[in-house]
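A single protein chain has been omitted from the complex, and every remaining protein chain is retained in its original position.
A and B are the chain letters, set down in written order, and residue numbers restart from 1 in every chain.
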Amino acid sequence: MRHLTRRIGFYLVALWASATLNFLIPRLAPGDPARALLARMHGRISPAALHALEVQYGISHEPLYSQYWQYLTNLAHGDFGTSFANAEPVTNVIARDLPWTLALVGAALIISFLLGTILGVAVAWWRGSRLDTVLMPAFTFISAIPYFWFALALVFILGHSLNWFPSNGGYDIYSYTPGWDLGFFLSATQYAVLPAFTIVIGSIAGWMLGMRNTMITTLSEDYVLMAEAKGLSQWRIMITYAARNAILPNITSFALALGFVVSGSLLTEIVFNYPGIGYALVQGVQNKDYPLIQGLFLIITVAVLVANFLADLAYVVLDPRVRSERG
Amino acid sequence: MSNGVFRASALPLLEIKHVSVDYRAESGTVHALTDVSLTLERGQILGLAGESGSGKSTLGYAITRLLKPPAEITSGEALYYPRSARQGTLNGAAPEAVDVFKLTPGQLRALRWRELAIVFQSAMNALNPVIDIEAQITDVLRTHQPGLSGRAQRARAAELLRLVGIAPDRLHSFPHELSGGMRQRAIIAIALALGPELIIMDEPTTALDVVVQREILMQLIGLRNDLGFSVIFITHDLSLLLELADKVAIMYAGRVVEMATRDELKQHPRHPYSYGMLNSFPTIYGERRRMVGIPGAPPDLRAVPSGCSFHPRCPLAFAPCDRVLPMLRQPTAERPDLAVACHRYDPALSAAPLPSDEEFAASYAAAYQAEREGKGA
Partner (left out) sequence: MASVASAATESGDELVVSGGRRGFWRAVTSNGKVMLGLIVVIFFTLLAIFGPFFVGSDVNAFGLDRSAPPSSAHLLGTTAYGQDVLAQVVVGARASVALGFSTGVIATIIAVIVGLVSGYVGGWLDEVLSVFSNVFLVLPALPLAIVLASFIPYKGPLIIGFVLIITGWSWGARVLRAQTLSMRNREFVTAAKSTGEPTSRIVFYEILPGMIAVVVAQLLGTIIYAILAEAGLEYLGLGDLRGVSWGTMLYWAGNQDALALGYWWWFVPPGLCIAVLGAALAFVNFGIDEIANPRLRTVRAEKRRTRGKAKEA
């Protein structure tokens, strides 16, 4: 699969680029913000971990290329450094918080993409109908609302005033402990409703409008006209002929917009004090916990790249032209 | 190319009566078709020829009800005589016709493909790029013959490919894996799936090279002889129709200006425009092959010239041509199957003898000369 090999190659380049950015930013930043903070770590963590941090932040007399190499090697071994705040490895924080974000953002993204795509197909098919003329401006407006502000409004109305849904945290911490039991799972689901709703509402407009555009372009293709001439049912024309082709460019857009949506989702977590990566990130910012911020940036990048790759796989499954591409 | 022994019966399959189509554009209404009437007989190949914008494709799409806004059928009827009606005629009863323009969406879906199939201009764009050829054949079968088993559908799909000269192992190919000629054959196979009475072909071979084009057309004639369907063949390439069609309608600016049998047209075109088209040649460069040989350009359909719309370009135009619209009429009493819309054939308007090929040739030659001098000046 030449196509997929090339994509994987590109993701490795992107990953390398983000790691290198991580390495360069502390060195290029004016002043030396890490040095003072690092000094506080003496005695709190092992000398090896301290050395790794010194390499990471350029507080070392070793030549630059050697620091760079050590940094990359550490990353490759899954060593993301030590968090300043709790003197625990960044990977621990990630292991604790990432599942929350993956579950919340992953589920919300899939729901919003599917719903947005279906809505886009519908408004393009019944173009000019009331559905179309109402949904289009409404979704244009929604697409311009900052996620976190929408989240704030939801917390205020549904969380505080009406008290319909919990709006603070990831589960009922007084009744459950995280684990594989139903009560915890239901509690977590209940707590995820509002943040997930925020992410769905925040991102659905983009998918819908994108799908509407490509769908309308596809509807004027000859093969759709021929499907109609064949006397096929409206559903068959709409789905197998029009939507099936129109979705392809949107899968690419989906992959490309992921970084943007993930960014919005992180802010959403912060509003809801949701125990995921986004919340950890803002805490890192508040504590000037550089290793944590950088480690989280890397893991978010990896997550986005993996999601991109999944989108590539979906594309390959759906488009026979890419499948048999040899060039 | 020869039509072989096949003879069209004299029973009508489709009667188009006074059909007009408008495109409503911001800059004005375009009269793409004006008052077009045609009769297609069972088993016949009817050619529609004309320059770009003559309305020939619009007519094809109008018959299939595939025109989209801003195009609108403003008047006329398209009477289709279904197969069962043929039985009725044999028993002496009057054939029962349906007006395609009045069908409900459900009736239209039932008519489509089972009775009336269409082959589009560009084979690459007419096939769904993401599903394989078999699925594009079987979805027709599944829709129109729901009783057919999956196995029977697949067998029929293979049979259809074989019919158009494609090996059945291509069934699971996707359109992009086929050559241009194969794609066009595949589309013809899809068109044949339900054994339709009528296949409308809109420039089906324009994009193909001459050899492949010829092969496909030969095959088409063979299939027509075997299966007995009728064809409306739309093209700007009149020479193609002279080999292929039983009857030819020449269109200009949204109207039919001449109707003739192939042999008649070949031997003696009656309308000055027909003569010009027949003796012109397509340029070999440029995306849209454009006729040269008739001075001037087709009219802007938002403002069609008064009288005969061809008169500004016509070398034989005379007094009434820019004022009086010529109707289709028989040029001579002894040929009732011919019709031409030209005042030169109207004894009430023109005292001059009917135009001969020599007169056409001489007048066109003079027109070229004038055009060249006009350009030189």
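The rule is short, and it goes like this: a residue touches a chain if its C-beta (ideal position, glycine included) is under 8 Å from a C-beta of that chain, and two chains touch if they have at least 3 such contacts.
On a predicted model such as this, the values are computed, not experimentally measured, just so you know.
When the whole complex is considered, the residue among A:L75, A:A188, A:A227 or A:V304 that touches the unshown chain is A:V304. Among A:S18, A:Q56 or A:S83, the one in contact with the hidden chain is A:S18.
Touching the chain that is not shown, out of B:P69, B:P336 or B:P353: B:P69 (per the contact rule at the top). Interface residues of subunit A facing the missing partner chain: 10-11, 13-14, 17-18, 21-22, 25-26, 29-31, 33, 125-129, 132-133, 136-137, 140-141, 143-149, 152-153, 155-156, 160, 209-210, 213-214, 216-217, 219-220, 225, 234, 249, 253, 255-256, 258-260, 262-264, 266-267, 270-271, 281-282, 284-286, 288, 290, 293-294, 296-297, 300-301, 304-305, 308.
Methods note: only the chains that are shown with their structure count from here on.
As a whole-number value, the distance joining the C-alpha centres of subunit A and subunit B reads 55 Å. Note for the complex: subunit A touches subunit B at residues 220-223, 225-233, 236, 240-241, 244-245, 248, 318-321, 324. By the touch rule above, subunit B contacts subunit A in their complex via residues 64, 66, 68, 108-114, 117-118, 120-122, 125-132, 139-140, 143-144, 174, 176-177, 187, 190.
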